[in-house]
Every structure is written in C-alpha cells, then in structure tokens.
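The complex appears here without one of its protein chains, the remainder shown in place.
Presenting subunit A:
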Amino acid sequence: MGLLSDPNRRKALTGLLTRLNTPICIVCYLAGIVWFMGLAFEPFTLRTYMSENAMGSTMVEERFSSGERALSLAKEFDAHKRKAGGMPVEWLVKAMQSRGLEVFTQSFSRKLPFPDENKERYMVRGTNVYGILRAPRAPRTEALVITAPCSPGNTNNQAVALLLALAQYFRNQIYWAKDIIFLVNEHDLIGTQAWLEGYHHTNITGMEYSPLQGRAGSIQAALSLELSSDVITSLDLVLEGLNGQLPNLDLANLFYAFCQKLGVLCTIQGKLQRNDWDTAEGYTHAAQTMMLMVLKQACGRSWGDHGLFLRYHIEAASVRGINSFRHYKTDATTIGRLLEGMVRKLNNLLERLHQSYFFYLLPSLSRFVSIGYYMPAFGLLAVILLLRALDLWVHLGAPALAAVDGVTEAEQPSSPGVLTVLTPVVISHLTGVALYLLPVHLQEMAVEHFPVSETEAVVLTAIAIYTAGLALPHNTQRALYAVVMVLLSPAFTILYCVFIYQELIEAPVSVSEGWMLFLSVISQGILDHALYGSLVYPLLALFIYPCWLMFWNILFWN
C-alpha cells in the first residue's frame, strides 16, 4: 500500500509530524534565513552575461563629441527655467525643432488625494515636451525613449542638456532602425505617468491629459537620465520600478558592459563593487547591496522615472550621475558616448528584451542571483505555515480518535459555531477596509477638529485606526505575548525597515528622525497607491493587517 493510504504508516508519519513539529519549523526558519543571506556570498552567485544575441559581443566605436556644448546648454536651460518659473516650454520646443525633431507637447493635471509635503496643493498641473527623431529608412513601427526630468531648482539641468546634445548627434546618423523619442517631463513621475497613459491610450489612475499629437510605434526600451552637476565621478544604475518590478537583466548587463568599455565608475544602490569577496567586509558589502535591493522592491514605489514604463512591458532603467568628490572624474562626452553606445546596441534589437531574467537580485553589478536561487528560501519559510496547519489539523482530528478508543472521556469540547468564528474574521477585515478607506476620506473632518495639516491628518488617522483595532479583545493575562505581538506587527516591521534602510545606505538616523521618516513613508505609500496604482498599501491594509488582527484576537481568545 501507499505511504499515505496505509493507516499504520500514516499514523507513524503524523506522529512524527506532531512530535517534531516545533523543531522542524525552527530548522526551516533558520535554513531559510541562512540560505537567503548566503546568496550574497560570491561563489554562490553567477557572473552576469549578455543573453540577447542581437546585442552581441561587438562594440561600435562611439563618436559623440559635444559634451562641452551640452554643459553650456545646461546653463542656458537653467536660466530659462528660472525665468519661466517652471518648465520653459517654448524654449524647449524651439531647441528640439532646431535639432530636426518632430516636437509635440502634452498638458496634464491631477488632483492629489491630499497635498503632499512637496506639492502643498491639491492640484498639480504640468506640461510634457517630447521630440521624435524619425528613423531615416525604417518604417515607424518601433521606438526607443530617452527621458530626462525637468525638476525645479538646480537639479537635472545637465540631463536635459545632454539629451538635446544627443538628439543633435543622433539626427546626423543614418543607421537608426527605430524612432527615438526624447522626452522632458515635468513633475517627475506624474508627468511620466500622464505621457505613458496618453501614449498607450489608457486611463488607469484618473489623470487628465491632453491627447498626444505625435506617436512613434511600440516602445522597445527606455532610458532615464538624471545628471545634476557638471562634474560626474560615478554613474548609478537604478532598476527598481513600481511594485518592485525590475527590467530585464540584459539592460543592466548592457550598462555594465559599456561602463567597462569606457572606463566609467559604475555603482548600484550607490555602492561601488569590491574585489575581496572572501573577507568579512566584502561579504557584508555584497549582502548590504542585496538587502537594499530587497527593501527598495518591497516598498513598491518607483525609484526613478523609469519605473512606470515597466508596467507596459517596456524595459527601462535610470542612469543617475553622482558627484562624490573623488579624484577620478568623468566628463560629459564620455557619458554621452556611454549613452550613444547603449542606444545603438538597443537599436540592433529585433524583439523586445526577453532572453535574460526578469526576477533577480544583484549583490553587485557583475553578479546576479536569479529567482530560482532565492525562491527556495521563501519556500522554506512557507513550509512552516504548511507544517503548522497540518499539525493543527491532526490535533483537531485527535479528540475523536481518543473517544473511539473506549476510554471514558469528558464530553467532547463543543465545536465552535460558525458565528463565533465568523465574527472576529469579519471585524478584522472591516478594520482593514477602514484602514484603507478612511484616512483619505476623513481628512477634512480631522483638519476641522485638530490643528494639523492634511498630510499629517491622513497619517495620524491611519495610525489611530490601526491602534483602535488592538482594543478589541479583553483578556489581559498574557502581557508578554501581547508586547511581542505588537513588536512584530506590520507597523513596527515598517519602522524597523526604515531604520535598517537608513543603516544600509550609510546614513543612520536618530529615533525622532526615524519616526518622522516613518510617518512620511506612510503618507508616501498612500499617495503612491492613489497616483500610480502601487499595491503595497492595499496589500498591507486589506490583507496583512487583518491577518495580524485575527492572530491578536486568537491570542486573547476568551
């Protein structure tokens, strides 16, 4: 007979399960943690390699040379930006037209659910300006996008200027097989979202925008530039997008290949790669880089303008220029050449990037861990849930067996009725729904009654509802368990993540600063969900928080 259909063997198995349940669970938990942390150890990782055949091994000689002209253009752009008090639309349109692009503008407006600290008003209005470089001989079926944000103040002037210089250089070449769109967007992510929605004729976030007059075909890849100073010492690659989505690993491989060819210092998560993987510092460095990537993916917001492209299956990455006052400097011409090389390689693509991995972790730019390697760690943690459930099921069936044996027993414990089980479940979920809906809806009422701004009102309402959910049970015997439960609640987990994140980026904060950061994280999460459809806040409010509340109720079951 089979292992599970033979009653004797089954009894032996279930006996083993119930006897050794806790030790097995502990072992699984520790094994999962150790497996995951061990992934950063270099011999367990694989070296990155270019998977796409079309972007093969041959490099072209880059000939971009107008880096200095780009820097002077940056000053001009800055002046016009100050004069216009926002985006200098006419100047940008004229600049792109003089470079031979087909220029179009798009205006958009969005009503925020509550005014953010940065915006301080409900309504956000802006204009996107984009120019299309038509491929001289190809049909207009595919496109590449290069985008630079127009930010207030002193930031990103050089990015826009480099964009214009590249446009001028690209216009003189005849080997383009795809159209290239140069996009300058206002208000960062909101502008990008408006442009993408207009381009793909969708409306998923309730944005109002004017329809796009010019279009270029299906977008194969996108690059976002962020350069804020004339002198750059390293280039940082940002991959994490909305909801933790990542572009194809081939895009990161492409960036790394050109960094090596042109001798530019390249970082990921702001950390430079080290060579000493067998020392403790080397390992912790790699582990820190990997954990940063995990945390950034977990918080669900898009860490660069590229993040919103990923939703439309457009592989996109952000390249950020950093000035860290090192000795070795890179000039704008080299950065232009790097971008030229990348775009030229992307030009050779025949299909969308699909040969390499979509789910991966990068302990450094030259090493990766694919999902096949890190998923078993989560699998081990999930096995604990399964084992616990089996254990509970076996125990639920056991009193019946004991009665059958004929030994006189006390009367069977009355099985709980459906209503007694359903009530806490429903109440927990309703509290979750309240946590999801009420903070934004009740902000006016809160502002009337309390002397706080709208943002603070939203955040404080959320915390209030959260704490109110704890007040349901009425048994105070297990105080120690209560404290442990509260310390492991979702809100505290977020607080710990904030502190860990600050530690990992080597900017540790004090408790009060951490608390302020925590509040802003909550408000940002709610805002991201409303503006771009990030799923972290609904997940926490509608699924994780009710589960934790039910656990809390069970703990204090009367």
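Note that contacts are C-beta pairs under 8 Å (C-beta built on N, C-alpha and C of every residue); 3 or more make two chains touch, one makes a residue touch a chain; residues count from 1.
The working rule: contacts and distances are computed from a predicted model.
Matching "GPI-anchor transamidase", "Carboxypeptidase E", "Serine/threonine-protein phosphatase 2A 55 kDa regulatory subunit B" or "Isopropylmalate dehydrogenase-like domain-containing protein" against the UniProt entry of the left-out chain gives the name "GPI-anchor transamidase".
Among A:Glu61, A:Glu448 or A:Glu506, only A:Glu61 touches the chain left out of the display.
Within the whole complex, the absent chain has one touching residue among A:Leu3, A:Ile174, A:Leu419 or A:Ala479, and that is A:Ile174. In the complete complex, the residue from A:Leu46, A:Leu350 or A:Ile371 that touches the missing chain is A:Leu350.
Residues of subunit A that touch the chain left out of the display are 53-54, 56, 58-61, 135, 137-138, 173-177, 344, 347-348, 350.
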